[in-house]
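All protein chains but one are shown at their positions in the complex.
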């Protein structure tokens, strides 16, 4: 489903964020992405989301080189992907409910359906009682939960998660991980960037290790 | 040095963020603050920084009820405290160098001194080579390091750190922790909010545990 | 429907920016409105001055009035001419004897000393038009003298025309300025929300979905800005007219620009339309190059 083919990403001032990245992920896989700070995890996820394009090489999703998606089609490409951003990217002047509902609202989904769906994910992530608050009034972990719920709500076929448990305590983390496992069982492909060693060990999934923009290992533990 | 005396903080919609909080911290202590997401850790740190004032009870710092600090004196109170914010609060249109230098610049410190100091902390946090980038171009962990360096640069007598290792890999985390221990040995009081159980266990310091706005335990492990 | 909800949400959350946007449109409407009224007044005065200007052609005594008919018909067919009137020496006499002093003078003559004459009014008193008519008249027989005020009148007309040109230029400056200011304000409100726009793009919103609320918002702001601008203009002008009446005794309230019916309905609708257009084009101009992040 996903294929990185000799991908390079070099930022201004000659910062080599990615150097010759090659890997493929099949449909339905659950893959962890790890590596020290600045290794290039977020960069890889951004390339997959077409937030950025590679300077060399190509990124294939469903056998399509996504660098060639036109601006007009881009929104529709993104709608198939759920992205839990590392910095959450929430709308600070909308309520938790509206933030989670956003991906459904922009596709003009039926109101009742939205309501049910949002309530389902508010329960799953443990945000009950916070529906009407805006992110200003949330704790760090609560914001992260909103970001996660928003990524799940459209039942996307691919979920990109950038350090989704960085601000969560162990208990919440495991509940969130359970959500990922559940949708993964139903066929959703997952690419999960994390620093959490305990998580990597306990989950026993494929792990792609990055360091300084290069893949240094790609194996199951 | 710090004393919470029957402190309550109730937000709109009757959200009890803190309920009857009592504890004291002596000068030079290193105290961890832990608890699940939404327990009230950030709220406690915000009260100490006078970003917010308690609805009931009082917070004493150096035997002064900080609710009574006038708006004119507030900036000077804050200059004695280093705060590593959970969401970093960096200036996105200034370079890493300028962000770290900010607390010194606003006190009109000598230029040369600023340069030396900033370079020292850029080295310590491992941000070498990123001085001239703006936070737009930093990875999550790098942003966190900038936030930490900024909090340390004024040699404050009190450092409040809100989940300062949430976005860092293990190795960087330990380097940062070493920085905290170092200044603590020189007499700086530290209040450190974290979810990281491993950290709590290895450090063997006093830990204040919160849950749903209440102190549930306060002991050394 | 969704789009309206977006607009409503924007309204609620950034009350401060709405105020600024509506306020700016109101101010521009006040400026444009004052200009519009001043322009009407100036044109009104100018046309009153112009209406008093006429070319008078005195005809040779004894020249058959019948022969003159052709000339008059020819003149009437010209584009530049508004009105041509033949005044016989008898008519002129009747007119003049109304003044008693002139009567005594006229009575000292044996017969009526006044000539037949033609009065010509032009549509536009440009030097070019005047020259053309004079030249035509000069080519005709039976004309004793042509009176049109000469250099004096020409100067006055020139000044009037200059005033007209200046008013048009000022009008253009004002309209462009208003559009720029309003679009600047809207640009800034969009800039202040660039983060939100970025997030919308990130979750897969189409450009249309993102831009529509801003355009609707511009229109709504224009609507309210127009109404507010009109109210303020109305109050200012009423105070002004009362002051003028007190100060000089002149009553302009009867002057057609300020009649209540005109001012309170047609003008209200015009200001609202102007406001809406300002808001619409302002937001359209600003959306050209949304920069997010």
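Which chain is which? They are A, B and C, in the order written, and residues in each are numbered from 1.
The rule is simple: contacts are C-beta pairs under 8 Å (C-beta built on N, C-alpha and C of every residue); 3 or more make two chains touch, one makes a residue touch a chain.
Keep in mind it's a predicted model, so treat the numbers as computed, not measured.
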Visible contact partners (per top-of-document touch definition) of the missing chain: B, C
Chain not shown: contacting residue from B:83, B:97, B:152 or B:192: B:83
Touching residue (missing chain; options C:88, C:129, C:184 or C:207): C:184
Chain not shown, touching residues in chain C: 16-17, 20, 23-24, 27, 30-31, 34, 38, 127, 158-159, 161-162, 165-166, 169-170, 173-174, 177, 180-181, 184-185, 187-189, 191-192, 236, 240, 243-244, 247-250, 252, 291
Missing-partner contacts on chain B, residue numbers: 49, 51, 71, 75-79, 83, 85, 89-91, 93-94, 98, 102-103, 105-108, 150
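Note that only the chains that are shown with their structure count from here on.
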Chains partitioned by contact, chain A not counted: B | C
Dominant chain pairing [most C-beta pairs in contact]: A-B
Farthest-lying chain, centroid of Cα atoms versus that of chain A: C
Chain nearest the global centroid, as defined over all protein CA atoms shown: A
For chain A paired with chain C, centre-to-centre distance based on mean C-alpha positions, whole Å: 62
Computed distance of Cα centres, chain B from chain A, in Å: 29
Whole-Å separation of chain centres (CA-atom averages), chain B against chain C: 66
